[in-house]
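So the structure is just underneath, and the comments pick up after that.
Apart from one protein chain that is not included, each protein chain of the complex appears where it belongs.
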Amino acid sequence: MPKEYKTPMLDELEKGPWPSFVKEIKLAAKKNVMSNDLLGLLERSYNERLGHWKHGGIVGVFGYGGGVIGRYTDLPEEYPEISHFHTLRINQPSGWFYTTEALRTLCDIWDRHGSGLTNMHGSTGDIIFLGTKTDELEPIFKELTEAGFDLGGSGSDMRTPSCCVGPGRCEWACYDTLQRCYDITMKYQDELHRPAFPYKWKFKFSGCPNDCVAAIARADISIIGTWKDDIKMDQAEVKKYAENGVDIFNDVVLNCPAKCMKYDGDKLEINNNDCRRCMHCINVMPKALRPGDDKGAIVLIGAKAPIVEGALLSSVLIPFLNIDDDEEFEDFCDLVEEMQDVWCEEGKNRERVGEFIQRVGMGNFLEAVGVEPIPEMIAYPRDNPYIFFEMDEDEEEEEE
Amino acid sequence: MAKTIEEIADFMFKQVSEAQEVSKKLKPGDLTKLAIKAFGDEGVDKKMGKMAIKELVLSGKCVYTYFGGSFLELPHREGAAND
Partner (left out) sequence: MLDVMKDRITDIGPPDFKEYLPPAVKKNYGQWKYHEILEAGVLVHVAESGDKLYTVRCGSPRLVSTTSILFYTEIADKYCDGFLRFTSRHNVEFLTTEFDNVAKIKAEMTEYGNPVGGTGPSITSIVHTQGWVHCHSAATDASGVVKAVMDDLFEYFNEMKLPAKCRIALACCLNMCGAVHCSDIAILGIHTAYPRIDHENLNKLCEIPNISASCPTAAIRPATVDGKPSVELIEEQCMYCANCFTVCPAMPLADPVADGISLWVGGKVSNARSEPKFSKLAVPFIPNNPPRWPEVTSAIRKMVEVWAENARPYERMGEWIDRVGWPRFFKLTGFEFSKMHIDDFKYAGLSFKRSAQITHE
């Protein structure tokens, strides 16, 4: 008989309108002793205001260096079923689309080999299988790969790329996020499974500047859709929005960051030459305004959360890339590999590429990877005179 | 002269073993750099370094570990494991 835990603290979190994770743990606990012990341990954490987990560093599946996060409770005698409670990251399909058949297969594998608890999905985008024992890792891996799934990244490797819903269900997708996310994932399977970098490396693909996967905040390479030509406009639909109560002057025109719109109460005008492609006017009136036809992506580099040297947002590396074009995509991949080479050569342990660029200087980084500096890359030129002038070789020789 | 993947893997294994004796951890990238330093550019390139690491792991001689970053170590008991 599994132990029966009294959980008054957690029971409180079964109440209320928002879906309850306690209900989920209890559902899993009905079928599974690990989840039952998790319930007991979590109630204890709520009472003590303290977590009870130790970080493993060595468990994994044979041959891979990522995809499994080792976890052990520090109270194994009292909660023996979760003495081991490892996480598996499973690479999600692009855009998190599933057939019910695939989900049933995943649930079946997980019910037989693990806690029956998941995250759909983790912050990385992966399917998370939450809690299993060391001995179950190989059988799970075997069944997953036979079912067509593979592990995602963890540690100092290429992390599982993720993308927005893109052309699958969004009129604003400026490139095929689903396809390019899949392509990158397949091209770099070795980098994803066998950590060989100074630290993690993330790709995130957003189809437009609304950036639904937060690429600019957290991906080392943030690929954000944009367009070059004019915003497509349907004046009749603009009129309908106005009739239906949209305050076009105040809510659309005045909110334009480029001040490139005019509205005379009848017609909307856009000076597309000044448009920054911020998406606001399109967001407000999706039936009347749409991105143009000459679509592609902006590639930005270097975002990360605070650890170690402080948080960074990505900054522009390539202002426009026709990423749907196979040749341009291949050239982009070559550049990525070049950047990774430079970073692997010179980067310090646990130094993200954004931090690396901060340390060596963006100008030097661009030079090392063979990219020309252009004004699109900066918010403004330097405002200090501490310039490291580089003399050309002849001059240097003369000085000597 | 180019080294064989086995020779490079043996060299790397020795590096990992010696490092572990003084409780130092090496990253896969460190191992490739050490091999290039020892055998020269003609002896080893990055691709061969990668293949040698794969060989080390698939032979069971070394395992990937994670402590804030990823390392290559001799298989050992998990520090955090419960008996």
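We call the chains A and B, going by the order they appear; numbering starts again at 1 in every chain.
Keep this in mind: contacts are C-beta pairs under 8 Å (C-beta built on N, C-alpha and C of every residue); 3 or more make two chains touch, one makes a residue touch a chain.
Just so we're clear, the structure is a prediction, and the values are computed from it rather than from any experiment.
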Identified contact with the non-displayed chain, of A:E78, A:D230 or A:E309: A:E309
Hidden partner chain, touching residue among A:A102, A:C260 or A:V371: A:A102
Missing-partner contacts on chain B, residue numbers: 23-25, 58-60, 67-69, 79-80
Residues in chain A touching the chain absent from view: 9-10, 12-13, 15-25, 27-28, 30-31, 35, 38, 42, 45-46, 48-55, 62-64, 71, 85, 87, 91-104, 106-107, 110-111, 116-121, 123, 125, 130-131, 138, 142, 145-146, 148-150, 162, 164-165, 167-171, 173, 176, 178, 182, 185-186, 189-190, 193, 209-218, 224, 247, 250-251, 255-257, 276-280, 283-284, 286-287, 290, 305-311, 313, 348-350
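Heads up, the rule we're going with is that only the chains that are shown with their structure count from here on.
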Distance from chain B to chain A - Cα centre to Cα centre, in angstrom: 30
Chain A partner contacts - residues on chain B that touch it in the complex: 27-29, 46, 50, 53-54, 57-58, 60, 63-70, 73, 75-76, 78-82
Complex contacts: residues of chain A adjacent to chain B: 54-60, 62-66, 70, 72-73, 76, 83-84, 134, 154-157, 190, 194-199, 341, 344, 349-350
